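Dropping the structure in here first, questions after.
Excluded from the complex is one protein chain; the other protein chains are retained at their positions.
Labels run A, B and C following the written order; every chain starts at residue 1.
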Amino acid sequence: MPEFDFSTTLGPAWFPTPLFTASGCASSGKELSQFFPLRDIGAVVTKSIMLKARPGRPTPRMAETPSGMLNSIGLQGPGIDTFLANDIPWLLQHNARVIVSIAGENVDEYAVLARKLRSVEGISAVEVNISCPNVENRGLVFACDPQASRLVVDGVRRTLGGDIPILVKLSPDVTDIVEIARGVIDAGADGLSLINTILGMVINVDTMRPHLAGKTGGLSGPAIRPVAVRAIYQVHQAFPKIPILGMGGVRSGRDAFELVLAGASGVSVGTATFSNPMAVIDVQNQLREILMSKGFNSLKEAVGFAHRDE
Amino acid sequence: MPEFDFSTTLGPAWFPTPLFTASGCASSGKELSQFFPLRDIGAVVTKSIMLKARPGRPTPRMAETPSGMLNSIGLQGPGIDTFLANDIPWLLQHNARVIVSIAGENVDEYAVLARKLRSVEGISAVEVNISCPNVENRGLVFACDPQASRLVVDGVRRTLGGDIPILVKLSPDVTDIVEIARGVIDAGADGLSLINTILGMVINVDTMRPHLAGKTGGLSGPAIRPVAVRAIYQVHQAFPKIPILGMGGVRSGRDAFELVLAGASGVSVGTATFSNPMAVIDVQNQLREILMSKGFNSLKEAVGFAHRDE
Amino acid sequence: MSSINRHSKQITATVVSNKRIGQYHQLLLNIGHVVENARPGNFVAISVGGENSGLILRRAFAISRVSHRSDKGDGTMELIVAPHGSGSKWLCSQPEGASLDVVVPLGTAFGIPTEPAQALLIGGGYGSAPLFGLAEVLKSKGCRVDMILGASTASKIYAPIEGKRSVNSLKIYTEDGSAGTLGKVTDPIPSLIEEGLVDVIYSCGPMAMLAAISHIANAADIVHQCAVEESMACGIGVCMTCVLPVENSDGQIAMLRSCIDGPVMDGSRVQWNQVGKVAK
Partner (left out) sequence: MSSINRHSKQITATVVSNKRIGQYHQLLLNIGHVVENARPGNFVAISVGGENSGLILRRAFAISRVSHRSDKGDGTMELIVAPHGSGSKWLCSQPEGASLDVVVPLGTAFGIPTEPAQALLIGGGYGSAPLFGLAEVLKSKGCRVDMILGASTASKIYAPIEGKRSVNSLKIYTEDGSAGTLGKVTDPIPSLIEEGLVDVIYSCGPMAMLAAISHIANAADIVHQCAVEESMACGIGVCMTCVLPVENSDGQIAMLRSCIDGPVMDGSRVQWNQVGKVAK
């Protein structure tokens, strides 16, 4: 019997395991390294970084919801220069593979961020988070606008050249996610990250106002898993050759397996890390075990297996 | 101190209490009458009825998900004629107020359904469920298409005349729910029902295929409440004078209060009835108590209260 | 339908005892005088996972047996629960004294012959549970009760000693031969029928077993009342998730709700080969 092959590829990037942190749910990696060696997982996907330092939104920034939570962090962060000076070297020094998530306020900013990343050694991939407001178009979220998301990816692709793979992270808050996917694939995405949070709101029944300072927030956690599975399934069905990094409510190997069967080549664990600091490792071990017990010889055999005979 | 006024209006229709069943979650009402007198709640919203009898989708039709469930019933029902001959007389005889939910396969069918309802005495309102596939446009769901949803409502409005109020039930699976709302309001909707289920999928890890025979299904239950609150808040903010019948994950008076604060003039209870046959009554009693304890003199004072000072 | 669930109540029941029997848990719940309305074949729906549970739907279980002392207002109900997924495992972990949220009784009951008759009761796995309660009632009506139980293996046979008192004969079949005869519950039916020992068949168990029994009963033109088991979201007839294709009295196939038009159904009317498909 051949040895089980747990490795995965997202476009040209290879990873020994298909488990990743989810952007914004592992900070820059350091904090989790108190709980497990970062090199043991596929890669650390860093919190979306913007051009300038940002303080983020006022608090409260979170609300728990049934089997989920809302967050409204507002992309607090140190800005790309400080990030490249401090965080990336630290991660590489600790032998972590790194996927850098970037976010911009307008189309150009994404290209500028890509330019800064171009010369950085050791980055495995760039995740382009387009679920942010486009300040040049009434704050409309890029990912909700086929034209804008295409332009963002086009700019990043041209700037980065062909060396670093580009994953584009889509929002489920759209009428037709396949259409958005088509646009960014045409513009040069190597893969897709599915899904970002779903827009939600909690009203505090004591103050009788929206609980979050930012009013609306992003819904994550097990509650949204069925939406993630559906989005991954739909997009994999439409573009079976485009690798998908799946995420949304994964907290066990069983959950990750569901995303893999739907079509994910890799799985990011986000909110589950908040309740279990070891979640990524635990999910990784459980997924490996499930795949082997089902008789798969490799992760790749299982990717999109739910689509067979169709 | 004046007596507490729990009544509500949805357009020209008046109801003694703001609690309703959710379409498809109370069948035609009879079954729940074993648990409480139907006249005690605001109204029974009946399961969406179509022109012809329909067997619905194959089983499995449901899957439980974290704090939610998926369903894929496929609008099984007896067809409008049998429904009008059997179910409506029974409901009226038992002094239930009735909101009839209708669904069509194309724009014309909605108008035909409206024509059949026009002459029926005693109906409080019509809820137009536009979250169904339009067979004349590649199965695209009406509610996801501003033009189609507008046409449907326009047809129903013209046919019904001004007598019976029209509530249009929208899907949250759209990029911009306010835009869809604007279209159907322009076309003559008296009120909006928010929200229908969210498209999701569960993969059965034993069979390694989609669990539902219909593959995708609609996500309902507490998991989606933050999405319902957000949609109601957004639409109430844009159209403060249009009454909203809110639904999505309500299982307690506290939850209903959240929807009311966001802008709902009435609240439908769906999935919660599956776990608690008395849910509508329980939520109704709890909501009344909460409103009074917060010092409101009427339900109406609380509708949209979370928007104050903005 | 109008009489279905007329006596259903949502109550808080206390766990009187919880014993492991083979691969099952025998749960005894105190449900007070509601017990008086429970008939063999009825089921109950129980909330699982506790107050903050992410499992939002009730789980359905057949009532195995009931007993009451009307003088004390005490009524107990026995359930046989297989630890399957999260909900049933939670239930099996409930200690004596725990409180459960139960809706009881639900659904149709087995029809009882008005005259003494020869009844054959067939159960698969935990499907034997409601048959013991049924046997007691049949016996009290002067019926002859023969019982056949089957399962894949010995630990999945539920056949309590007390229960055996109400039956005239009990045969056990396992697919691995670890208890009783090696084989299936359907093996002995034809010869029993031929011997003229069967006026009516009652069955409960996996759908494939019910289908096989229906096949035999139809051929011999013997009444077959079976308790079906479909995935249920509400258990009270309002969600339409639990449907089965069943022939109407006018010969048409309709998708009937197994929670209120069942779980006990006329086996000859269920379109077994179309279960999971849509009636045309």
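As a working rule, a residue touches a chain if its C-beta (ideal position, glycine included) is under 8 Å from a C-beta of that chain, and two chains touch if they have at least 3 such contacts.
These numbers come from a predicted model, not from an experiment.
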item	value
Partner chains on view for the chain not depicted	A, B, C
Residue of B:Thr17, B:Ser48, B:Ser67 or B:Ser101 touching the missing chain in the full complex	B:Ser67
Full-complex contact with the absent chain, from C:Ala13, C:Leu27 or C:Val48	C:Val48
Interface with the unshown chain - residue positions in subunit B	66-67, 222
Touch list for subunit C against the chain that is not drawn	48-55, 86-87, 90
Residues from subunit A at the interface with the omitted partner, ascending	24-27, 30-32, 34-35, 47, 55-62, 64, 66-69, 71, 73-74, 76, 213, 221-222, 271, 273-278
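Quick note on the criterion: only the chains that are shown with their structure count from here on.
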item	value
Centre-most chain [mean C-alpha coordinates]	B
Winner on C-beta contact pairs when B-C is weighed against A-C	B-C
Subunit B and subunit C: spacing of chain centres that average the CA atoms, whole Å	35
Inter-centroid spacing, subunit C versus subunit A (mean Cα positions, whole Å)	47
Junction residues of subunit B, two or more chains touched	66-68, 221-222
Sequence positions of subunit C contacting 2 or more other chains	54
